[in-house]
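Note that one protein chain is taken out, while the other chains of the complex remain in position.
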Amino acid sequence: MKNHDDHITSYSLNWTVLIVLLILTTISILAIKMHLGAYTVALALILASVKVTIVLTYFMHLKFENLLLRLMVGGVFLLFAIVIVITFIDYYFR
Amino acid sequence: MNDSSTAVPLNFLNHKTGLWSWLSSTDHKRIGLLYLYSITVFFCVAAVLGLLMKIEKFAPGQTIMTAQTYNGMFTIHGIIMIFIVVIPGLAAVFGNILLPIMIGAKDVAFPKLNLFSWYVYITGAFLGLYSQFAHGHVPDTGWTFYVPYSAEATSNVVIALTAAFVLGFASILTGLNFIVTIHRMRAPGMTWFRMPLFPWSLYATAWIQILATPIIGITLLMVIAERTFQIGFFDPKLGGDPVLYQHLFWIYSHPAVYVMILPAMGVVSEIFPTFSQKPIFGYGAIVFSSLAIAFVGYLVWGHHMYTSGMSYQARWAFSLLTFLVAVPSAIKVFNWLSTMYGGSVDLKPPLLYAISFIFLFSIGGFTGLTLGSLATDIQVHNTEFIVAHFHYIIFGGMGFGFFAAIHYWYPKIYGRMYSNRWAYIAWGILFTGFNILYFPMFIMGIQGMPRRYFDYDPKFTLGQEISSIGAFILIIGLIAMISNLVYHRRKGAIAPANPWHGVTLEWQIPSPPPHENFDEVPVITHDPYVFDHPYTK
Amino acid sequence: MDTFLSEGSNLAGAVDRAFIFIFTISFIFTIGITAMMVYILIHFSRKKVKNPRQFTGSVKLEIVWTVVPLIIVLMMFYFGWVGFAPMRKVPANAMPIKVIGRMWTWDFDYGNGKISKELVVPYNRDIKLNLVSLDVNHGLFIPAFRVKEDVIPGYSNYLWFRPIIKDTFDIFCTEYCGLAHSGMVSKVIVIDSLAFEKWLVDLKVTGDVPDHPGLTIIKTNACLTCHSLDGTRIVGPSFKGLYGSKRIVVTDQGEKEVEAFDDYIKRSILDPNAEVVKGFNKGLMQSYKEVLKGEDLDKIVDYFRTSVEKK
Partner (left out) sequence: MSTTEHSDFIDSDTGKLGMWLFLFTELFLFGGLFIVYAVMRSKYSADFHHAALELNAFIGATNTVVLLVSSMTVAMSLTAIQRKQSNRAMGLIFITLILAGVFMVNKYFEWGHKIGLHLYPGSDVMKTLPHGEIMFFGLYFMMTGLHALHVIIGGILLTIVMFKIKSGRINQEHYLLHENGALYWHLVDLIWIFLFPLLYLIT
């Protein structure tokens, strides 16, 4: 009933994570100014995914959770990706 | 839980009395019974609507109702049956009553949430009914709410959509509760692979519930937004895409059909070992096929849209995936047969229902394969063939699974026995009526009789008449079955704790179970289906 | 399946083969499973067996009944696919008919304003139906031909077939579309090519006659801002009665008379300033060489020709 074995993230780690996130945000804003054409969407999504992963691992403490929960989170995101891909089997080939 | 001196020992049914003690109880068994009673009532309402439709179709042309009434009727029949009866169905009733007991827990992980989800459910259910009586037209879109019709129809579609949304929320909460319960509340020694198969099937089901239901939730919200704020997600007049709606709808609603059937598969997986006094054959295969059905079942939604103008590539990809999902079902059927093989088989009513489950489910499943195949689906899509397919597989599968479950656990829940004789008679009528009712629809479907048709070409008259007669036979069987159960609830002989010599945990405690299930926490030391265990000898 | 439902189109045979394959397998398995259950109930009944055997599984058997059904379903997939694939490959010369679905009737549009309430098609010709909906979803279903596609607003769906039996068959709407969904039925009538031609000629014009494709090109390229269709003089000469008329044109070499046939018309579009009709100014029109390709020119010329012929 207690949280004894819970990991405590330090304040400094939280700061570091925030700074990394802010840097990534800046990059994604700058990236659109660079006119990368078709790659802009891809880049924006990749950067967003990286940011989301960081939030999940550190802010949401996934790094310190058990393997099962980590697998679940990964699986859920994977499933969603598959659903999108399958939907586009229809739209892409139309 | 002591009082062995009193005539009737205290149990979950009588430790407190009064209506309020039920409506406020967080006891999972009582909540399960609340679901059972509400679902039965709604089932009877929707079933009577089904019967009325069959009377209408007894002859071509208008007989007892107008086209508008008929269209409203199959819509509400479908909504009630799908969203209010079979999706919660087994999981909310028998899952609630038995899941904690079968894994050796005192309750589910979040008992208050459990009660709350029943209230959400009831709210949704009454909203659904309200859409029938509220000012305006009855909704007449079919349970699939296809746009643009549902976005334009003048009837109370928004109320019906809201009802479906609320019901989905209840379903999510139940699923969430079950997953956490299974992860966190298993008795000491009950490893994952010592867990009985009914909880396993609920586990797979619960994942579908929490991952698929939100999609329908947001889709219905979008349709509501479309109707009220003219945001045109799906309406082509505003740039929307009607086919996209179908995608979203089936991303949920196909997995939902496995929400219906998986628990029924779990139920029969309990019944076959007990009535053969023999361990389940291929425990691991059954577990993994449940998980496989849940996963692959999530990816085949497009088979409802073969004629919607999807790309050619999408059509065959969905067809291929659909066929893959049939394999785990096949694995289960063969394992069940092998479980009985070599056993000491006792044809009590629960087993009778379980066997008819296999028969009807196979017919439903094989016709599902006919639908999964591209060329043949083009012919029978949206004909009565589909209607027959899903009545066979939902009513014959999930429905008969439900009947099997109630005959199996009835003595455990109420501590009384029903009459076996009447159970056999009712089964006979029910089974005959069922096949007479639905089988002709396969044939008419292939000949081209479309579904959702108020009127039909006179050449189908004979088939429709036979089918309608089947409905009357079926209803007699159903009434007999329900009466048998209701009557013996108070008048039946007192049932022992373990009438069928079952080995899973629920049979090791008194009937009806005490308020907190176990006096002391069971410690599990062996696999779930070991029949030479001292308990049974 | 003949006695049951005729195979009215070239596509029906393969569909029925898929049906027969799947139904045969299903029948065998259902009978087999049921027989097995009956056998077990009799042979292993509690009265006979007091000591149930306690085996718990067999990896070998699991593999067998995973692999065998897998192979069977893949075969089913194959048959379904083979029956279906030709449905999406429309022969190039198929005769197009536009099908308009709306609550709750079907219109079959043969072009030039000729609209029929029943689908009349020539025997043994490839027919392509272009499906258009004016309101909600509908479904076009011809059971005897084994074809069905949804008619969805905002989408252009299609289907095709070649009728191989001369007869009259049902058409149903198979996508729920509201009150009179069950009344949205029609017939398809297959007749001889000759009879069909005659029928089509006799069919009354009730719909809008669409623009000639050449005229469409003329309109979209804004030709009509300078050239009128009705003889009015604007910036350039009118198109009225152009084809085959005689004109006096001014060239660099002086005046000459030309007859306005294909070559002249095309020249005037591609190199408008080489020959200018007397009385009009040079240099006002640019060449359309980059804009209009050969096919477009043919259509324009065809339009001029037909508009003269009609008079």
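Letters are used for the chains, namely A, B and C, taken in the order the chains are written, and counting of residues starts over at 1 for each.
Everything below uses one rule, namely that a contact is a pair of C-beta atoms (placed from the backbone, for glycine too) under 8 Å apart; a residue touches a chain by one contact, two chains touch by 3 or more.
Note that the structure is a prediction, hence the values are computed from the model and not measured.
Participant: Among the chains in view, which touch the chain not shown?
Facilitator: It touches the following shown chains in the full complex: A, B.
Participant: Quick one: say which of B:Val48, B:Ile218, B:Leu347 or B:Leu462 touches the chain that got left out.
Facilitator: The single option touching the absent chain is B:Ile218.
Participant: Determine which one of B:Ile172, B:Val325, B:Ile393 or B:Leu505 touches the chain that has been left out.
Facilitator: The missing chain is touched by B:Ile172.
Participant: Since one chain isn't shown, list which residues of subunit B touch it in the complete complex.
Facilitator: Touching the chain left out of view, subunit B contributes residues 105-107, 109-111, 172, 176-177, 179-180, 183-186, 188, 210-215, 217-219, 222, 225, 229-233, 238-241, 244, 247-248, 251, 516, 521.
Participant: Could you please point out the subunit A residues that touch the chain left off the display?
Facilitator: 1-3, 6, 8-11, 14-15, 17-18, 21-22, 25, 28-29, 32, 35, 40, 44-45, 47-48, 51-52, 55-56, 58-60, 69, 72-73, 76-77, 80, 83-84, 87-88, 91-92
Everything below uses one rule, namely that only the chains that are shown with their structure count from here on.
Participant: Averaged over CA atoms, how far is the centre of subunit B from the centre of subunit C? Could you give it in whole Å?
Facilitator: Taking the mean C-alpha position of each chain, the two centres sit 42 Å apart.
Participant: Taking each chain's centre as the mean of its CA atoms, how far is subunit A from subunit B in angstrom?
Facilitator: Those two chain centres are 37 Å apart.
Participant: Would you pull the subunit A residues touching subunit B in the complex into a rising list?
Facilitator: It comes out as residues 68, 76, 79, 82-83, 86-87, 89-94.
Participant: Tell me, which parts of subunit B touch subunit C in their complex?
Facilitator: Contact set of subunit B toward subunit C: 67-68, 71, 140-142, 146, 148-149, 152-153, 236-237, 240-243, 276-285, 307-309, 312, 315-316, 319-320, 323-324, 326-327, 330-331, 333-335, 337-338, 340-347, 355, 358-359, 362-363, 366-367, 369-370, 372-379, 381-383, 446-448, 450-457, 527, 529, 531-532.
Participant: Can you tell me which positions in subunit B touch subunit A when the two form their complex?
Facilitator: These residues of subunit B touch subunit A: 183, 211, 243, 247, 251, 298-299, 302, 310-314, 317.
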